[in-house]
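Inspection log for the structure reproduced underneath, given as structure tokens.
Excluded from the complex is one protein chain; the other protein chains are retained at their positions.
The first chain written gets the first letter, and so on, giving A and B; residue counts start at 1 in each chain.
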Amino acid sequence: MSAAESTADVAIIGGGLMGCSAAFFLAQRGLSVVLLETDKVGRQASGTNFGNVRRQGRPISQLPLANRASRIWRSANELLGADVEYLQNGHIRVCFRDRPENVGKMEEYAAQAREEGLDLELLSGNVLRERFPWLGADVLAGSHSALDGHANPRLAAPAFARAAMKLGAQVVEDTKIVHAAKIGEDFVLEAEDGRRFRAPTLLVTAGAWAGKIVSQFGEPVKLTPRAPTMSVTEPVPYAILPAVGVMTPDEVETVYFRQVARGNIVLGGSTRAPSYPDEYRAYVMPQNTMTQFHHLRRLAPALAKLQVIRVWSGIEGYTDDSLPVMGPSGTVPGLFYAFGFSGSGFQIGPGVGETMAELIATGHTDIPIEGYSIKRFA
Amino acid sequence: MNGQVVIVGAGPAGVRAAEALVKAGVLPVVIDEGRRSGGQIYRRQPDHFKRSYDTLYGSEAHRAAAVHRAFDALLPHIDYRPETLVWNVAEGHVWATRAGETEAIPYDRLIVCSGATDRLAPVPGWQLAGCYSLGGSQVALKAQACSIGGAVVFMGTGPLLYLVASQYVKAGANVVAVLDTSPFAGRVKALPKLAEQPDLLWQGMKLTLALKRAGVTVLSGMTPAEITGDPETGVSGVTIRTASGTLRHFECDAVAMGWHLRPETQIADLARASFAFDKATRQWLPEIDGDGRAHVPGLYLAGDGAKVLGARSAEVTGELAALAALADMGVAVDKDRCRHLRAERVRYVRFAQGLAEAFPWPHQFVADTADSTVVCRCEGVTAATLRASVSEAYATETNRAKAFSRVGMGRCQGRYCGNASAEIVAALRGEPVECAGRLRGQAPVKPIPVGTARTDV
Partner (left out) sequence: MTGRFRRLDETDRAPVRLTVDGSDITALTGDTLMVAMLANGHALRSAEFGPERRAGFCLMGACQDCWVRDADGNAFRACSTEVAEGLAISTQPLTADWAVAP
């Protein structure tokens, strides 16, 4: 194989939001970066998710990372020189009337979150309906996070990739890495068409596809590919500012919605479908669209009159404990991981990128990520 | 010979498919969006309307009547669901919705006869009130006895352009001009293929003569420049550049525009049919064998929804697809009949090739769409924004361009801008149009309300 070799300080496999933002922050630190993407950057989980820039509801231990990400989202347009449609209009997490036990959990969560710098306001259903008159009678109580918001996932990862390119990063799309190995001091990555890439540091941000790569380094992780159920309505006058979601132990009830400034309402949640990473396919199951509509009508009855004009899905990788794999390899020096965000990666994405860049460039980060070590699956 | 067959569409293809099944003792479910059967071309006027078949369908009156009669005779034998939208297909079920209620209807075999809609080229001003698709202008007349305006310009290309314009003249509407982007010379060159259907060729020539005799300006080889008008009051005229290069303006309050048809392939796409690029029409079509079998077992495609071959051919391919389904179910079918139908289909394919050569899609005109022109009517997105998705955000094909620019992201899901978007993206990248791909079909096939509720669980 005499294919040309491309070298960099850091190679990244996987051009989702994690990989693209890591490429940007690494380039900002002056490192040379080559980002390798099988398809197009930001097309799967990063581009097809709901677009929640939501800290509340995340594990308390993840809030420092989420807070870091929030700071990046707030300045994203200036940082990237592109509009990612970030709206800091707040996020409301509600529980339904038939699950009163969740009110106590919300209170407990709010108390802990406050210590991590996330202020949540707990409101009764009636107070919520006074302030947000579109909420339905089924809403028992809710928690309002004023400084959370939402953004456009179709635009975010590509915007980070383009900003990284402006700083000199190589972004190589349509390039599937089929073999990865550390040879001497360098990682050598081979693409399907024989092209080779070489770097002393490798970051794997390959989402649902990461399993095959990490197993080549002897650190297998089980990832379950799933597909979120997403829909969008016709545009209607802008009336709903915050993003809204349901806190519930029952997946079928976990619905959420947000209105974009153009007027369309993005609907998400309810049961996820399986997805097929090898075929690069994810399908929306109509029965899930129907349960989504049903629970959304409980959440905001006026949505019932709006027309849904499109549904979509994408490929997400879930770990068994729904927590990401993030940090250095347990076995191979110079190898780093950030994948398996289990349907909850969008908000923290830029924070993950900045943290991984910091870790790679300095060998250290103050952000607590020990709990995400790949060693927990060893 | 058990096995549930679902037919989507009750136009000529769906009717003949249902008829062939019933004849073999297989009783299908027939789901159709229309209030009445007939599809678009043989659309039936509402009750209370009294015009004759001759008035409505002209030279095709006996064919329309035969299709209508055939379907009416099937009614006792089929599970007919009018005014019902198939909005998704998954795991052996079509999801059908009517009046806000939806159910999953199981099938063993699915015959999709989804028809076609007009293919549109963006023209500056085509977002103004008073611009209609050519097929739409025909529906106004046929189904509602109306003209789309007080002074109508017909613009585009293809036999439908002349047919609808002459139907308007005959019905007493004021037709200002018929403006064709195709040069006349191309029609002469295509004559050998068009001679496959001599009576249709003759009809076409008669229509043009009748239009000229009625004093209608008929121009070939023209280039649209602008549809003029006001955002509040709508269309006021059409400006074109003639074949000889001079600008001409026609005052009007309505424009009917269309450049042939494009198949409605969303249901086939959701049923996971594969697609291939068709060079003659510069469109992506679902892949089928000569009988209408898609690459997915149990999926059959017929009529203009598979490949635009016209209403006569739709009757042939509808029957052929049903016979294929029956054969696949182990039912004995008349092999001579199949051979005859296949041979018929081949002749319609050759005729359609002739039409595509005689009335070509003006792809260079579309590729050259001015930056300020609205490409996507739903989202109000201009060619400049579409081009920026390529030149500034590195979109390489039309789905990516949609994600960045919103072209094709609106209510119509790219039906009316998808062909143009591909031409513009490909031209900017200096690639053949097939490299720009096709907009993938996404449910719902047409909008459904969040209020939609299941009735089957």
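We take it that a contact is a pair of C-beta atoms (placed from the backbone, for glycine too) under 8 Å apart; a residue touches a chain by one contact, two chains touch by 3 or more.
Predicted model, so just to flag it, every value in this text is computed and none were measured.
The residue from B:T97, B:S147, B:S220 or B:T396 that touches the chain not shown here is B:S147.
Although one chain is not drawn, the whole complex shows that of B:L27, B:A129 or B:V296 it is B:A129 that touches it.
Although one chain is not displayed, its contacts with chain A can still be listed: residues 129, 133-137, 234-240, 262-263, 300-303, 305-307, 309. By the touch rule set out above, chain B reaches the unshown chain at residues 33, 35, 40, 45-51, 117-118, 127-133, 135-137, 139-141, 143-150, 171-173, 231-234, 253-254, 264, 374, 377-381, 410-412, 415-416, 446-447, 449.
Keep this in mind: only the chains that are shown with their structure count from here on.
Centre-to-centre separation of chain A and chain B, using mean CA positions: 40 Å. Looking at the complex, you find that chain A touches chain B at residues 40, 43, 47, 154-155, 158, 162, 233-234, 267, 283-287, 289-290, 293-294, 296-297, 303-312. Chain contact summary for the complex, chain B toward chain A: residues 87-88, 90-91, 93, 95, 102, 104, 393-394, 396, 400, 403-404, 409-411, 413, 442-444, 447-454.
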